[in-house]
Every structure is written in structure tokens, then in C-alpha cells.
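Here is the structure we will look at.
A single protein chain has been omitted; all remaining protein chains appear in their positions.
In this document, chain identifiers A, B and C correspond to the written order of the chains, with residue numbering beginning at 1 in each.
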Amino acid sequence: MDFASDNASGASRKVLEALVAANEGSFPAYGGDPLTQAAEQRLAEVFERDCAVFLVATGTASNALALSALTPPFGAIFCHAHAHVMDDECGAPEFFSAGAKLVGMPGVAGKIAPSDLKTALAAYPRGLVKQVQPAALSLAQATESGTIYTCAEIAELARMAHAAGVSVHLDGARFANALVTLDCSPADMTWRAGVDVVSLGASKNGALACEAVVFFDKAKAVDFGYRRKRGGHTLSKGRFLAAQMLAWLDDGHWLQLARHSNACAQRLAGALGLIEGVRIAWPVEANELFVVMPRRADVALKAAGARYYEWSAERLAPPERPADGAIFVRLVTSFITREDDIDRFAAIVAKASAA
Amino acid sequence: MDFASDNASGASRKVLEALVAANEGSFPAYGGDPLTQAAEQRLAEVFERDCAVFLVATGTASNALALSALTPPFGAIFCHAHAHVMDDECGAPEFFSAGAKLVGMPGVAGKIAPSDLKTALAAYPRGLVKQVQPAALSLAQATESGTIYTCAEIAELARMAHAAGVSVHLDGARFANALVTLDCSPADMTWRAGVDVVSLGASKNGALACEAVVFFDKAKAVDFGYRRKRGGHTLSKGRFLAAQMLAWLDDGHWLQLARHSNACAQRLAGALGLIEGVRIAWPVEANELFVVMPRRADVALKAAGARYYEWSAERLAPPERPADGAIFVRLVTSFITREDDIDRFAAIVAKASAA
Amino acid sequence: MDFASDNASGASRKVLEALVAANEGSFPAYGGDPLTQAAEQRLAEVFERDCAVFLVATGTASNALALSALTPPFGAIFCHAHAHVMDDECGAPEFFSAGAKLVGMPGVAGKIAPSDLKTALAAYPRGLVKQVQPAALSLAQATESGTIYTCAEIAELARMAHAAGVSVHLDGARFANALVTLDCSPADMTWRAGVDVVSLGASKNGALACEAVVFFDKAKAVDFGYRRKRGGHTLSKGRFLAAQMLAWLDDGHWLQLARHSNACAQRLAGALGLIEGVRIAWPVEANELFVVMPRRADVALKAAGARYYEWSAERLAPPERPADGAIFVRLVTSFITREDDIDRFAAIVAKASAA
Partner (left out) sequence: MDFASDNASGASRKVLEALVAANEGSFPAYGGDPLTQAAEQRLAEVFERDCAVFLVATGTASNALALSALTPPFGAIFCHAHAHVMDDECGAPEFFSAGAKLVGMPGVAGKIAPSDLKTALAAYPRGLVKQVQPAALSLAQATESGTIYTCAEIAELARMAHAAGVSVHLDGARFANALVTLDCSPADMTWRAGVDVVSLGASKNGALACEAVVFFDKAKAVDFGYRRKRGGHTLSKGRFLAAQMLAWLDDGHWLQLARHSNACAQRLAGALGLIEGVRIAWPVEANELFVVMPRRADVALKAAGARYYEWSAERLAPPERPADGAIFVRLVTSFITREDDIDRFAAIVAKASAA
């Protein structure tokens, strides 16, 4: 019963086998190999567009490097106040951008509202020398609250950003989870909606360690190779990243993995939602649930070996915060989550809550 | 006949199998897993000392992060003028250190001489505000010229550095290759000789992508976790790094791999050294050869599909530079180099040189 | 009628004359001169404590350099959401700290409340690797809203900060204005209340360009000389900074200048406060007023050549924001403000508001 993180899983069998298969032979280092070329080509097909592709091993690198390509050191990066890039990367975006400022915006359930973006953009007028200059908007799809933007919502925010001369980055650590919920094409959810760069994450959803930074405007990527290299993110044996990405994208594998994760989240939400005293905070639209439940359920779950994180109640509006005797937790499903674990988890909560 | 790079190989079977075995199950992310703990423990045993260990995926990250822990932004990092950290990492040490200055020293065959270190240290007196302050000495073992320092040589340079308040870093991208040549213990080649931090590389010698930053003075490592995280170098599924390191170190595997590489280099050097018109530039002490040979040998080798890099003749003293009709090349052997490729390579050179 | 900025003034006659007097003779450069030594000594007397003093020419340099001495690159700097260091220095603190994160806190009238500091500190637990680490608290005295903290308020915030291992910086661009209002000693308002470093500003209050960074804990200042130098803030002819500081501090000159500014602000507030339709937003405790007034008053003032800035109504709570037909402005007095300008300004507002 591990609902702590989608990073708790290993790799899917298919991805692992591809990695093993890629081991044979001697190939040019640092991405000069044919697998890397094939992965770049494959991503262009997946996104239905010529694009500049760079593989890296971590999501933090993918986000921070992508943002560094969009902002000068004196730039403002607009994001949700509780975005991963804001809260969970130990200042990586500031590091890679040489000191750009992340401007956090409020927003219910992890989503940025157009009105809040409007206010934020207005607070950073272009040309006002005493302030950092508007440079990038970073959206997470899915968000850190397990919710997703519709393509139309992305498009509206992107339009506003572009009108202010601001580039649009998509933190796609859970890109596939959002995609299968929306049931749209990768192109619809990105460049057709105005996204300039996507950090496409495979690690949380079946890869060992593989992320792709995909630039739809190749002009923005001209310096990226140098940035990746000096960041120490150009793997010497690049074929091992490429092999993961190719297998992951092959034959809809990534979507199948995401569908499983999402279905598990729905099953868990369905079961928990029926229990009195349990409340699910935000819409469950990907593979994460945020749940207020009795503390005695927490005790029982821990006793049974369940794993998950308590979450900051500050993320909830004051009236929605857990009362005494309750706790706010995050539950994450993944491609290896099993139905019986879900059912057992829910049963423990139900029993303890009724006690 | 691929002598281009030790990064052209994949992983050893043993390392790969360990990676596959590590895939099962659900474990805490970001290095909180038992394999990571075991790898840290194992490295402490290997180095016969309590130490602080951090695994990363690339050598550039390992070097640049290690150096960033030793220098303030206004520090001087002393290294060979053609060290990897100086020439081949696109400014990663400057990036991770927020702008420290690498001070290149001359030195025959890639090695720093005590007299040159003395001069360099004297040029950066502590407390002279207009200058960057002496902070770190970075030695490569083996060097970029395929040579190695004896333990006594390391100790002498380290003593001089420490006397000037300068910490000592060892770029051990080819640590194992040097170790088996010296036939000493890891402790002898590092902390017993005064090394404070070693970047221990497995990637070039049998791993997919795995390096360990090992601090012998744990006080110097207190901030390293944050630096690694904000550099995007904390892998979410840390067990995959640990599995590689454990298998690589297990039962002398790393030394066996290095012995093979080195033996291949010796065999190649032996064969080439007999050929008239061919000259080996520097002592072959690890798994690299630097060779002046006739251009017609180069033509014949390329025609036969051999791979290797031409090297900058500027690295040679003027009288040793290739004359017209000759070329200076680097040849690298690895754990997958085969004897028949060596013999075939040498035969082609011999035949073409004699033509 | 220039109420745009206290930077609109030149220097006081006394400061200017000291500058001229300092011109004679030949002295060691870069702060090695006797005037610089005397200024350092004088500041130690003023603060009743041995301290490390560094003179610079701008307030942004003073703040950003001071903060860079308190935080690692992966640190969090807590400040008011609309602090000068947050909003008006184009990212200088991020630049000088190599990418630290400024964490803005809300707070009425520019002041940080202990409860908000508590929440902010709780959001950045020490040792949580994925987050930047708590490093510094920056308070402005006076604040950007023209208000001031009592010594007890500073002490309470400083206690909370220190308990969390966080150093305390005071942005004293308007230090003297706050000091004369509190009628306390410089020591009371700083180190006795727990302040570790103060950026003491003279430029806005009678100097041409002179600020002092004063460290009460000299251990925190050991690297500061290098930081100032590489920031390009070590003036070659340091005596010109020292001469300003000495004259400014001499015989209570700085306090006289500040008293005049503050008295002008009170006189203006008194006059405007009587006018129907005019509202002063926050307590006038230093030399700034923030005023909601009818737009027709704005028109009349501009027609009469008055200078001041419109201010962001976002800084006001929604119910206090100007209605249609009204405008929110900032008015700043300085040591050169004249009473007749104040009276004329108020008369214009009164007449236009009554129209």
C-alpha cells in the first residue's frame, strides 16, 4: 500500500527491456548515437511537429533548464504559488536562470486563473527598470493538486502570456496522466494551445530516469545544448535515455501506464468518497488525491504499513482545513498500483472512520 | 575498432543485471531507499573510512558539484591547463560555483608539477581583495593525458595545497584505471595522500551512468544535498544509481574492468610502439594513448571503419608536434575492447606506415 | 512641489563641503585611507559597538551585498511582499546571492506580523532537501509604506528568526527617519533588538551617494570585502564615501535632516487629512504619505507642476481602494522640502477637492 509517490515505482518491464537491449555495441557518446536520433524523431511525430528535443535524467533538470532558456537573469517567471518549480526544486530555476524571480500566483486546486495571471502581468510592466522583466509562464499539467487544465484554459493563459511577450512552459511531469484524461492529442495540449516548451516526464510513469525537453520554437533552443552540458545533464551514454523514451512512447505504452494510474486514482477516490468523515479536497483528474480523513484512519493505515505523505493544510481554504482529529494527506497512484491495495486501503479507512 | 571514447561502451553485464534486479518493488524516492544506503556503506568500506557519499549520473555533475562545495564564488580553483574541468565541461565548475575562477597550470603529460603549483599559489595570496582567493586544487587521476600521479606525488601536491588553505579534489573519472596501475588501496590514493573529495567515476568503466562524490571530511558535505538537488542531480528513483555502484564495486568487478582496459592500452601501445614512424607521446599508464602517426595510417584506419579522435597538437611541446604528413590522435580502450580489434588496428597502422 | 522621491534632492551643504574638503592630497586607494578608517570608527561609536563596516554608493548594493553574506545560494530570504528588496531592485538580491529565493509575506501597511513570519518559517523547514533553506529575514525600517516598527516589534521578529537559525537584516534606507520618530538610540533599534546587519542609508537623506553596511557580528563579514570588490562596489577613491558619512553623522546632522523630512510629512498629512474626500492610507511615521484623493486634485496638482508618483492600489485592502474618480498616490518629503510647497500643495488639493 504505497501511495507516497509515483517515484516509488521502478520502470515498466517494456522500458527496462529496451534499456537492456540498448546495451550492446559501441556508439558515439553524448547523444551522437542512432537511438538518440530516433527518439528525437519519434517525439516530433508524437507532437506532430518539427521540434528541438533534449533528453535529461530528472524532472528538476528538465524544468529548470527549459525555464533558463526562456528568461534572462533579470526575468520574472510566473507560476502557481505552490508549483513544483516554486516549492520542490530547492531553487533550481533560480540557479539555472542565474537569478530570475519566480512570481507565485494564488489559484484554487493548483490552477492559475486568468484573472490572477492578469494581475501578475500587470504588476511587472515591461521596461520598468527597477523590476524584473516578464519572461515566462510555467504551467503544470497535471498540477501539483492533481487537477488539469483543459486545452482551452491553457490556450487562454498562453494568449495572455504571449500578448505580454511572455513564453509558455509546461511542466509535464505528469503529462501523460493529463493527456489521457483530456483524451486529446499531445499537439492539442501543447503548441496548438500556445505552449512554447514542454518538460515531458517519463520517470514518474514507467521510466527509470528519463525526461524530454521539447521546444516547439527551435529558435529558443539554440543555446540549450550548452546549458545542458554545463549543467552536467548531458549523459555520456545518451543511448540509455533514448532507449527509455522510445520504449515508453512505443505503441501507446505511456498512455496505457497513465490510464492505469488514473483509473487507480478514480477507484480510490470512489471508495474513499463514500466514507463518512472523509473528504476529497480537489477534483481527481490525474493520479493524485488530496484527502481529509480522521486521524484514527491515519493511525490504522500506518499500522498496516501504508505509505503516503501528510500534506500542508495551508493549501486548503481556511474553512476546508482539517478539524482537530482529522488530517490532510496526499495519495498518489502509479502504473504499479494494485487494485487489492486500493481496496484494502479504503477498507481500513472505512473501518477506522466508523470506529 | 572503436577507440573514440570509453563512453562508447555500454554497461557491463553484471552492472546491467543489478539494475534489472533493482527494478522490483516500491521504495522511497530521492535516495531514501535501502540500496542507496547500502551503496554509501559500501563506499565507506572501500575507502576504509567514514565518509559522506552522494551519487549522481554524470562526471561533469560530480566534478562541478564537488568543486562548488570547496570554493566560494570568489575562489580560485587550481587545475591543469588542460584538465577536463577546464576544457571539457562547458564551464560547469564556473556555473556550479557561481563564478569561481579556474586557474590553469602548465605541466608535461597532463600532470601538475609542484613547482608550478607553488607559482600558482604564490600568484593568489590570501587576503588580497582584488584577487580571487585560493580555494581548491583539482587533480585528475588518471589525467587527461592518460598518465597517473603516484601516491607520493599526490601527497606532495596536497600538502602544498593544504598549507595554503586549499582543499584537494580528485577527478576520478578514470579512478579505477589509475588504481590498478598503482596497485594500491583507494584510501592510499585519496585521503591518506591528502585528498579531501573524490569524484569517483563508474560510467566510463562499466556503469550506465553512475558517479559518486565522496567527501572524506563530512563537514565539507553539509550543504551538498541542497546543491545536488538544485542542480537537478538528485534522481527520483535513486535505487538505480545505487544498484550500479554496488554491482560495480562488488567482488573487485570495477578493478577487473579497469585491468582489462589498461591491458588493452598496453597491448596497443606495445604494437604501435614497434612501428617506424609512429610515436607515443606520453607514458601509457591507464587506458589512453596519444599517438603521432603518419596521415596515411589515419586514412587506412578510417577506411577500415576505425573510430578515434584527432587531438590538439598544441598539447605537445613544439619539437614533438607532428610534422607534415603526420597526425596526432587519442586512442582510448575500455572494458569491451577486444584483442583482435587491437591487433587489426596495429596491423593497419604498420602496413600503411610502411607504404 | 517635488514629492516624487527623496532621491530628487541633492546633498546637504555640510556633506557637500566635506566632500570638497576631502579632495586635497594623495591617499591610498580602495579604502586604505584615513577618512575611511575614521568613518568606520565613527559608526562603531554611533552604534555603541565594535562592528565591521563597509561603505558603498547605492542602497541596492548595500541591501543585496548584505543579504548575500547571510544566505547560501539555496537559501530563503523572508521579507514583506512589497519590500524594496523584493519589488524595486530588479532582482539584485537574487543576483548577489547566486539565486536565493525571496519569500514575500503579506502584512498591513508594509509591516510583517509575527503570525505571518511564523507561517513563512514553518513553510521552510530546515533540512527538507527539496526546499530552499531558511537563511535571512529582511526588515525595512522605515517600511516601503512609510511606517515603522517599534524596537519591541523588531525584537520579537528577530527572536523568531534567530530561533529558526535565520539572520536578521535591516534595510535602513530611511533609518534616520525611523530613528527620530522612535527617539531611541541606533543600538536600540538594531543589535539590541536582534538585528545582525544593517544597511544604513545616507543617500536619501542628505548624502550624494553613500550607504554603510554594518555587521554587528563580525564573523558574518569575513568574506564581505571580496563580495563588494567583485560586485564592483569598492570605490577606488574611497575617501569620498567616507567624507560623506563622517559629515552626515557629525553632530547629529543626519538626525536634523531626518527630523525636517518627517516634520514636513506630518505637516502635509495634517493639511491633507482635513480635506474632505482625501484619505491617508497608513500611519505617517517617517517621510512618506500614501494618499487617496480625487482625480481632479491630481489634475490640478499636475497643472501646477507638482511631482509625485501614482501608487499601486493593489497595495490597499479592497475596501480601501480608490473609487472611480479617485487616485492613490505616494508623497515623499525630504530634507530640502519647503513649508510653502507643502502649504501650496495642500491648498491646491483642498480647492480641487471642493470643486
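For this structure, a couple of remarks:
Assume contacts are C-beta pairs under 8 Å (C-beta built on N, C-alpha and C of every residue); 3 or more make two chains touch, one makes a residue touch a chain.
Remember, it's a predicted structure, so these values are computed and weren't measured experimentally.
The residue touching the chain not shown here, chosen from C:Gly91, C:Pro134, C:Gly172 or C:Gly194, is C:Gly91. Within the full complex, the residue among B:Glu17, B:Asp88 or B:Asp188 touching the omitted chain is B:Asp88. When the missing chain is restored to the complex, the residue among C:Gln131, C:Ser167, C:Ser203 or C:Asn287 that touches it is C:Ser203. Interface residues of subunit A with the unshown chain, by the touch rule above, are 30, 72-74, 98-99, 129-130, 132-133, 223, 225-227, 229-230, 234. Although one chain is not drawn, its touching partners on subunit B can still be listed: residues 73-74, 87-91, 94-95, 97-102, 119, 123, 129-132, 312, 314. For subunit C, the residues touching the chain absent from view are 2, 4-5, 7-11, 16, 19-20, 22-30, 56-62, 64-65, 89-92, 94-96, 203-204, 208-209, 226, 229-237, 239-240, 307, 336.
Simple rule for what comes next: only the chains that are shown with their structure count from here on.
Between the Cα centres of subunit A and subunit C there is a gap of 41 Å.
Work out the mean CA point of subunit A and of subunit B, and you get 35 Å between them. Once the centre of each chain is set as its mean CA position, subunit B and subunit C turn out to be 51 Å apart.
In subunit A, the residues touching two or more other chains are 89-91, 94-95.
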